[in-house]
Each structure stands twice: as structure tokens, then as C-alpha cells.
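Only one protein chain is missing; all other protein chains are in place.
Read from first to last, the chains carry the letters A and B; within each, the first residue is number 1.
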Amino acid sequence: MSEFLAMGGYAVYVWSAYGITLVVITLNVWLAQRRYHQARRAVSRPDGRVAPVRQPTVRRLT
Amino acid sequence: MASFTSVFARDLKIAIRRWSELATPLIFFVIIASLFPFALSPDVAVLRSAGTGILWIAALLSSLLALDGLFRTDMEDGSMEQLILSPASLGLLVFAKICAHWVVSALPLIVLAPLLALSFYLPVDALPTLIFALALATPTLSALAAIGAALTVSLRTGGGLIGLLVLPLTAPVLIFGTRATDMAVHGEPVLGPLYLLGALAAFCLALGPLAASAALRVSVE
Partner (left out) sequence: MGTISWRWFHLLASPPYVFRLAGQLGPWLAAATVVTLAAGTYGGLVLAPPDYLQGDGFRIIYVHVPSAYIGLMAYVLMASAAACGFIWRIKLAHAVAVSAAPVGASFTFLALVTGAVWGKPMWGTYWQWADARLVSELVLLFLYLGYMLLRAAFDDRDKGDRISAILAAVGVVNVPIIHFSVEWWSTLHQGPTISRLDAPAITMDMLAPLLIMIAGFTLCFAWLVLRRLQAEILEREARTRWVEQLVTQGAV
């Protein structure tokens, strides 16, 4: 088992690489789910408004 | 053909009238190049080896800046709609604009570049190649910058974005241009990279105006 973890001396590199892969994939899943739920919530709002209410830009006359 | 010449002449006239706008990218070119010795070292050997790269990067950034406002004034005063509605192909008219801007922005740059090259201790023998390579590369850069300008023309603050969009696409030009110049500096035959530069120019000049005109049509809506 410890031989497996040691990865022939390359442990730091191999496990970092796989670790980062896991992190990136998990992050992607989390973000995609969050995006979906945001959209779901937005669409279920009574006024059906999806975008946040935006203040009109104030145009200067000069 | 008549529409090409009329747009070309018109843009040329306007650009020459606004010569102060032309000066900015050129001065930019010189300033960027001049900053490098401060950043690297005034040492002859260092500058001679880095000089090619410095020159080309400066030329790249300057070309981008020069074509930044290529379509903006036309958008603002409504002449863009006229160009789109005209019976001539919009791609051809865009090509005419690119040509006009190349004449006023790239030609002075090609004249200045050898002077800067000499300041970086590059050998005189390499100068003809440098000039020729720039002459082949600047049309490509103009075409790519035009695409960037067209994509961002309807944005209020498009300026910085153009660089981000266009610069990665200029990597091949940079690679072959510097290669040609380096080979000339070392006295090697330069035809290979020059041919490739020419091929890139032909490719980008053919397709660039098409992409730009598609973007302009969308922007005008």
C-alpha cells in the first residue's frame, strides 16, 4: 500500500495531478448545479423576471 | 471596383486629414521599443539578441492600436449603414478601409523600424529582410485588428478587449516574422518564413474582411 502511495518517488506529482483533477471536476459540477438552480429560481419568481433589476444608466447632458 | 476606390480614397483622405491620430500608434511603436533597454539592459549583446523580438512585439501592439477606431467613427455618424446598404459587397469595402489604413499606419512603421533595428545593434544586412517581412506581416495584422475592431465596435469600452481577442491570433505572424528577421541577422536564407508570412497575409486578407463585415452587420442592428 505504501508503495502504491509512493508512486515510485513521484508521489507529490502524481497525487497533485489527480487531486487537482478531482478539484476541477468537482468545482465544475458544483458551479453547473448552482447555475441551474439559479435559473430555476429566477424562472419561478412571480414576475418571471430572470435578470436582476437594473437601474437605468444616467446620461449626462454635458 | 469603383466602390473600392471611392472608399479607399475617402478613408485615405480622412486619415491624412487626421494625421495627429496616425502619429499616436507610431510614437507608441517607438516608445514601447525604447522601454525595453530600460527593462532588459543597455548591453550590446543583450539587445542584439532580443532586438528582433522587441521590434516585432512593438510593431504588433502598434498595429493593433492603429486600427482600433477603424469602424467607430463610421458607426457613430451613420455612414456604416450606408456602406452596408450599398450594392458593393461589404467585404470589399472593409478591405478598402483596411488598405487605406495600412497605407497610413503601416508604411510609416516600416520606415521607422529599420532605424530602431539599428539602435538595437542589428546588422545593416538584415534590414531589407526586416522591411520585407514587415511589409508582408502588417497586412495580416491589419486584417486581424480589423476583425477585432468590428467585433467590439458596438461596445462602449471595447478597446482593451480587442487586444485580448486579437493578440493570440497574431502568434503565427510573430513567429514567422521574427524567424525571418533572425535568420537574416545570422546571414541564413530567409525564403521559408517569408513565404509563410505571405501565405498568412493572403489567407487573412481574404477571410478577415468577411468576418469583419459579418460582425459589422450584427453590430448595426
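The rule we apply is simple: a contact is a pair of C-beta atoms (placed from the backbone, for glycine too) under 8 Å apart; a residue touches a chain by one contact, two chains touch by 3 or more.
Quantities reported herein were computed from a predicted structural model and do not represent experimental measurements.
S.K.: Going by the touch rule given at the top, which residues of chain A touch the chain that is not shown?
M.R.: Listed in rising order, the touching residues are 4, 7-10, 13-14, 16-18, 20-21, 24-25, 27-29, 31-33, 35-36, 38-40, 42-44, 48-50.
S.K.: With the missing chain put back, which residues of chain B would touch it? List them for me.
M.R.: These residues touch the chain not displayed: 147, 151-152, 154-155, 157-158, 161, 164-165, 167-169, 171-172, 175-176, 179, 196, 200, 203, 207, 211, 214-215, 218-219, 221.
Going forward, only the chains that are shown with their structure count from here on.
S.K.: Please work out the Cα centroid separation of chain A and chain B, and write it as a whole number of Å.
M.R.: Computed value for the inter-centroid distance: 38 Å.
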